[in-house]
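Left out: one protein chain. Kept in place: all the others.
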Amino acid sequence: RRAEMAKSTQLIDNEVFRAYATYTAIVLLKMMLMSLITAYFRITRKAFVNPEDTASFGKGESAKKYLRTDPDVERARRGHLNDLENIVPFVGIGLLYALSGPELSTALLHFRIFTGARILHTFAYLIPLPQPGRGLSWAVGYSVTFSMAYKVLKTAWLL
Amino acid sequence: RRAEMAKSTQLIDNEVFRAYATYTAIVLLKMMLMSLITAYFRITRKAFVNPEDTASFGKGESAKKYLRTDPDVERARRGHLNDLENIVPFVGIGLLYALSGPELSTALLHFRIFTGARILHTFAYLIPLPQPGRGLSWAVGYSVTFSMAYKVLKTAWLL
Partner (left out) sequence: RRAEMAKSTQLIDNEVFRAYATYTAIVLLKMMLMSLITAYFRITRKAFVNPEDTASFGKGESAKKYLRTDPDVERARRGHLNDLENIVPFVGIGLLYALSGPELSTALLHFRIFTGARILHTFAYLIPLPQPGRGLSWAVGYSVTFSMAYKVLKTAWLL
């Protein structure tokens, strides 16, 4: 019984893994927030894509006019897709990185910079900030994931 | 040799992890199914996006007319993207949750409700069911992932 509990909690007892778990949960929650932001813009701008979503606005033409695109909705959706494109590699490569035995301080540096960069990226996209604000925050997150991938490949390499 | 085998199978021997593996495989296979549904609609509705995909319909204008969008194809694609947006956080946060030492019964409750909600969401999107059918199934899955993230952050918190 004790052995079983030890087994189930051993990874979560490791400090680097705990840091990975904390930052991964934060960036995935941040990504999930994009759904709420898109829904907020769809409702306030009355801009929908599915006919069944506009049924409460009446029937026929009166509802059909809300089947349209809106710049704010599209912007939030692009931010969400950009999160998917960048946070998925972070979560996958970050897990392998956390298991490759990095120093806690080095790992924290990677996780913190990535998380900060992605939060900045979201603000830069939604406000929007003038370029190169969004571009730079994207590049910083990208570079962190790249750096972790390098460590993973150096440690684990078995082709 | 025995130690090595023990190492490689220990996580999979843990019941919570086995439940996580089972439900994660199911929801990822369900997500992969969306590719086949999209392909089915593209072929039956003759609605393609890449010129090289319509080459078998002849050359020039006779093939070009099949480069078009179709409501059923677009609906399946939106369902697929919604899966990516919601199943990716489940898989990432669910892994950390499974390693955070939850009770098996609590973990099963989370995994089962999420999986059921996402299967309902797909039916609600593709049939389509009147709202709030799709909205509710989305919100249930979202809430389950949120609940797991709360447990992960409470257990692992190291910022």
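As written, the chain order gives the labels A and B, with residue 1 at the start of each chain.
In this text, a residue touches a chain if its C-beta (ideal position, glycine included) is under 8 Å from a C-beta of that chain, and two chains touch if they have at least 3 such contacts.
Bear in mind the structure is a predicted one, so any value in this text is a computation, not a measurement.
Summary of contacts with the chain left out: across B:55, B:127 or B:159, the touching residue is B:55.
Although one chain is not drawn, its touching partners on chain A can still be listed: residues 10-11, 13-14, 16-17, 75, 78, 81, 84-86, 88-89, 92-93, 95-96, 99-101, 128-131, 134, 142, 145-146, 149, 152-153, 155-159. Taking the whole complex into account, chain B touches the unshown chain at residues 4-5, 7-9, 11-12, 15, 17-19, 21-26, 28-29, 31-32, 34-35, 49-50, 52-53, 55-56, 80, 84, 87-88, 91, 95.
Basically, only the chains that are shown with their structure count from here on.
Its C-alpha atoms superposed on chain B, chain A is turned by 120 degrees; the angle is given in steps of 5. Look at where the CA atoms of chain A average out and do the same for chain B: the two points lie 16 Å apart.
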